[in-house]
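Rather than the whole complex, this shows some of its chains in their spots.
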């Protein structure tokens, strides 16, 4: 079928390409004309403006937005007046699900359908397919089934859970209608929260392995520094790239994120190419906001988000306060302090 | 080659079977005679005592212990006098690596070799193979290579990280000599610490999905209870078995632990068969002890361990203290309190 | 001066009494007529309805609401039509500061002033005074100065920070105009977040002391349970009431919450009168929401909030998932499991 695609960043361009490869026709638009040119291939048609894109599509139109969450509302405001009752707008980016609820209601007033799709898979999705978490009206979602089928990885992406496939479960194909407006982004939000936690678990564990030789390093003796009580227990110089590779084979913690970790460590064992300042997209924070609203404990997921904040220096004022308090009660001066009895 | 196997629990029995299937000969022993009987098959020979087991093995003997960590020292004390210089003792269970360092030194005095093997893979290892993390002398480990090769999953267990295999890396086969005594259990220890973190990340995230319908439930208004500010945002009744299945196909968080989660949720969507009192083997705690010694932050891994403690009621006294303090400053009575201005 | 007081729970009744004792006149109202009767004393006048209360007050009227956060908006909706330009409404309860921002703007349209006051001090405030964190227009707040002076503890409540008092700082008297609408409840919100953290720190620490005799208790040996490696290190039977008392005298961690803890432990050393199901008012959650919006790491404050959630069983589904996963990979059955190699 035919789909409009707005936003030709890494994700949008790849998704249009995958759709075209599966026999669909994409009419694509991006603010950057060169992005449109780069995207063209059999099955992909460029549009020079939103108006042109809308005019090119058959009715009922289906238009997929793959743009930063911060500009979705602006794009919807431009698009909505161009559309007709029965048309479908799809937000496949990283919107907060609360915006989906609002947008779904707003567009309904115009009889335009809204579908939110949480999209996972990253840059590898072009070849492997994307995992799609979908929210919206049941019939509208069903209408888009050919699109979802083409984008999703298909059942071969994983062995059947019970040994055989369940005929009417699209989950096994890699896409799922999760519920009403926002349900797709809600599930994707939690997916990303979990992702943060898993990434952090590997990172912390590998950092412990990385420092397993600490007993070989000298340490000074003063009242401020804890001497390592048992240096003989920390004499290991571990080969992290090999260990990450090892765990991929049969361990309980094998996963795709571990595959990526092994790849990164093999390419750059000391990770010298990275500074360690870790961004966080909104999903991690919104996951915690949901946990707080629901009164669900989420210490792991919150630790993962806070580690990222700290990696960017956002704890600096708090740390200065700790130093100031230590100076206050113990006369401790940072780093050169002598005894002072906390 | 020939291997003695002591301890025929779930893991030991399966490992002996896998070795036999790969053409090795196992001489097996367990305190429970019926466990020996159950283990017998072509390639597996029973021994009626430790002495019989030792007498049956060719020299240099190689004996693998697969027993609870708490009884390894007792078994070693019984075995050591029966052995001769050049014999090899392997601890494949969940020992703390610090014990390995000590045992390695103690057995060296008898010219008996000691090898520690962290074994991952669980009950599925019989068919898929076990991921083996190995510590000990290089030559002794090399001598045991046929055993490790048979137990490990082999390179087919995962696609090559760089697109092609690295000829001399046993990590790609699923086993690795990590370093001196204790290195195997050190790496396994951190593996389990990471495992706790990953499990907890899924559990917290799915719990948030599980409660996404909280806006549909009534809530009372008093000064103690926070009213949910936005019930319209929590109207989702999500199908957790389907979502876990979905994520297995192309999502960033696909993993073997997710496969198990999908299986468990499909079999019992409300998990009514579980109470939620979660044991912790020692590796999680020891991982944190290592993090503390190394001054490596591990907030995710510690949250995972503490969640398990809490699940068993170990926070009860602390919680009572919180209630007592709240009563002290605000006159708050548990659960039925009225306003009191914290 | 004259003040209307609506809501005669523990806090409202005590505050009216303290104001009357300082020479002010309070016109009080509560839905429960018996609460009004109980509050009457010299300087306290009862009103039989909101209309009567409004009619009784001199203009410009100042009316203080001390009611559950969930009913403030309802009360404001009843009151606003009864008021005249220049009148002042004060919310002294536990509202979310975001509501203050909204209410301030809504009431401004009616030329009614709105002031938010975060009130700390608990039931002890009647005698000692209340710590008041205030948001609103500067001049309106200044107009209410006699009220705040009477409610606040006064400078004698703590020794001067720099050895002498700062003449124009009301902070030393125990009240402070923090900023525009919501600033008072914002500061109070964070105050409560900190309070949760401090309470949790004591509770965790005392729980560790409470279990310092764990080496005296027997423990079983199986592959699931970590044997305590060093029982000789945990042979202490510590006297918690005495230790809490001790710390009040000269230790770094002396505080009012410690005073309360010592009192609670002296009265009931095993805290048998409490179940340990800990409520959380909204401020802790809102503090975390602010930390997330600001990208400020708050692992301690979040741990404190999540401990309370867990104390009420809100982690149960997550814990069941952990058990289900452990069963999946290791065949571990809860509590009675045997070896299974995580």
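Each chain gets a letter, A, B and C, in the order it is written, and its residues are counted from 1.
In this section, a residue touches a chain if its C-beta (ideal position, glycine included) is under 8 Å from a C-beta of that chain, and two chains touch if they have at least 3 such contacts.
As the structure is a prediction and not an experimental result, all values here were calculated from the model.
Student: How many copies of the chain make up the whole complex, given that 3 are shown?
Tutor: 4
Just so we're on the same page, only the chains that are shown with their structure count from here on.
Student: Same residues or different residues where chain A meets chain C? The copies count as same if more than half of the interface numbers are shared.
Tutor: Both copies touch with mostly the same residues.
Student: Determine the centre-to-centre distance between chain A and chain C, using the mean Cα coordinates as centres, and give it in whole Å.
Tutor: Roughly 36 Å separates the two chain centres.
Student: Residues of chain C touching 2+ other chains?
Tutor: Residues 280, 285, 299, 303, 307, 310, 315, 318, 329, 342 of chain C touch two or more partner chains.
Student: Can you tell me which positions in chain A touch chain B when the two form their complex?
Tutor: Residues 97-98, 101, 120-122, 125, 128-131, 133, 152-155, 157-159, 161-162, 169, 171-176, 178-180, 182-183, 186-187, 190-191, 193-198, 200-202, 204-209, 211-212, 214, 228-230, 232-239, 242-243, 245-259, 262-263, 266, 287, 290-291, 293-301, 303-304, 306-307.
Student: How about chain C: which of its residues touch chain B in the complex?
Tutor: Going through chain C, the ones touching chain B are 7, 9-12, 66-71, 93-94, 96, 119-125, 192, 195, 199-200, 202-204, 206-207, 210-211, 221-227, 229, 256-257, 260-261, 263-265, 268, 271, 273-283, 285, 299, 303, 307-308, 310-311, 315-332, 334-335, 337-342.
Student: Can you list the chain C residues touching chain A in their complex?
Tutor: Spelled out, the residues of chain C in touch with chain A are 252, 280, 285, 288-289, 292-293, 295-299, 302-303, 305-307, 309-310, 312, 314-315, 318, 329, 342.
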